[in-house]
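As you look at this complex, bear in mind that one protein chain is not there, while each of the others sits in place.
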């Protein structure tokens, strides 16, 4: 029976649930925009963040705050290691895109198998209990998890926005995303910017994974599915558009969780693959927004300029 | 003896999978790791047709391969028209999504797996005949990939990998060639799946997950990408190695992750320290036969 209250309840819970999905999508979209890498190794960072918090809180019995810090720290550390020992070395060798793809994917799988060996294959959590006290607002049940989760998501996004818009490294990041070679001409050190982007992504992942792990059970392969969701949101939101990815993640999150009203719950997970498929078939360039068009034009124009620049050197030889 | 037969069959199927995957990822330069899903389609379609619809096994096997081929075209066409990057995402999504679906519907046996798959050849002509069939398919696959890679088609693929824009401006249809290679490779994987199903007579969705993706990728990368014999060497090595681990008598829960660790770790080691693999490919494309009039000054 669909009543107003049921719908309001489902919408609220879905919205709260989308908090971590947004963080994962923004992290993925940011690395794609700045570092220009489809970072499938994000799943590895997610797995590491979760099991660090799990080890600190659930296994060592430390308070949740320490678990939270462990998630953030380990995720940032993992992201930094990936960048410094992985991506940087691959960039230096001018590794092909395929090579980088395979590298990120293999890292994700390697970490998943490591986690299975160390922590076993059974799903686990950060806190011993997944139950959060509930209070009624109107007729809608709001759990003690919902509000802090939404707050953490919104706070992280606000910080990211301020960082990208007003801080110097943030602006450099956008400059590198737009044109890495030009940025280098202006004295921006690319490697440092790439590292910043990875660290910020690590931070967002740490927050997101702590939220997820305090509300749902996680096993070593969970993060690969969570990452696929982030990828779908990134594609539909328009590649290169971080905020588009965030918005799409909310919409997809609400649709997926709200689908309990219409389809059997065991098929809910399947919806993710439907999103992914629809994204690639119908929105490969994202939902058309004016900003997206500008981005594309810039990209093509730079290809054109690149060719002109390449030819400028030998052209002088025959000048009559 | 039966153990040896099983090992030979697993190695031969590994050769089919690795060689056909080498065609896709190596020669055509297409990034996808979803090869196991086409292996799964071949296995399930053939097994279900033969078990529930009375289709003769050889026909069912061919239909399984064709189904894998059709599915691969459906995945590749929309994604390749946009850009190569999307194939990887579309194919992983397809792999995990289809396996999720197989787990959730009843006619495939769900997560528990498909049982009672009708056998083929073994009762009438003996196990040796089936071993010969699978090894024959493996040999044909290797010969086929070699003739494609070093013939006119391989020359075109080589040019396409070098510079797709210049390739298209010469009148070559890069998207059509990529889809064709992807379909052929996936069809071969489907055939391997069918051959697996009617020998072992039991398949579960679990065996086509990412662990299998990592295994096939490892065979190609460790053996030597873009070579005829690399995937063969890789397949033998990587089918035999996990067998050796099983002798260590470890608990089952550790076995899977340990194999996964081995596969992915090997890929990483080889990527950074010997990217060309055990059998190194030349940078230069070679035709299979030199025509006599070429060297003429």
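Lettered A and B in written order, each chain numbered from 1.
Everything below uses one rule, namely that contacts are C-beta pairs under 8 Å (C-beta built on N, C-alpha and C of every residue); 3 or more make two chains touch, one makes a residue touch a chain.
Methods note: contacts and distances are computed from a predicted model.
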{"item": "Which of \"2Fe-2S ferredoxin\", \"Serine protease\", \"ATP-binding cassette domain-containing protein\" or \"Na+/H+ antiporter subunit D\" matches, in UniProt, the chain that is not displayed", "value": "\"ATP-binding cassette domain-containing protein\""}
{"item": "Residue touching the undisplayed chain, where the options are B:105, B:143 or B:166", "value": "B:166"}
{"item": "Contact with the hidden chain (one of B:56, B:112, B:151 or B:275)", "value": "B:151"}
{"item": "Residue among B:2, B:249 or B:283 that touches the chain left out of view", "value": "B:283"}
{"item": "Absent chain, residues of chain B that touch it", "value": "147-148, 151-153, 155-156, 158-159, 161-163, 165-174, 176-177, 180-181, 184, 283-285, 287, 291, 293-297"}
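Just so we're on the same page, only the chains that are shown with their structure count from here on.
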{"item": "Complex contacts: residues of chain A adjacent to chain B", "value": "38, 89, 97-99, 101-103, 105-107, 109-110, 112-114, 116-117, 120-121, 221, 224-225, 228, 231-232, 235, 266-267, 269-270, 272-274, 276-277, 280-281, 284-285"}
{"item": "Chain A-touching residues of chain B, taken from the complex the two chains share", "value": "25, 29, 31, 33, 78-79, 82-83, 85-86, 88-90, 92-94, 96-97, 100-101, 104, 210-211, 214, 217, 221, 253-254, 256-258, 260-261, 264-265, 267-268, 271-272, 275"}
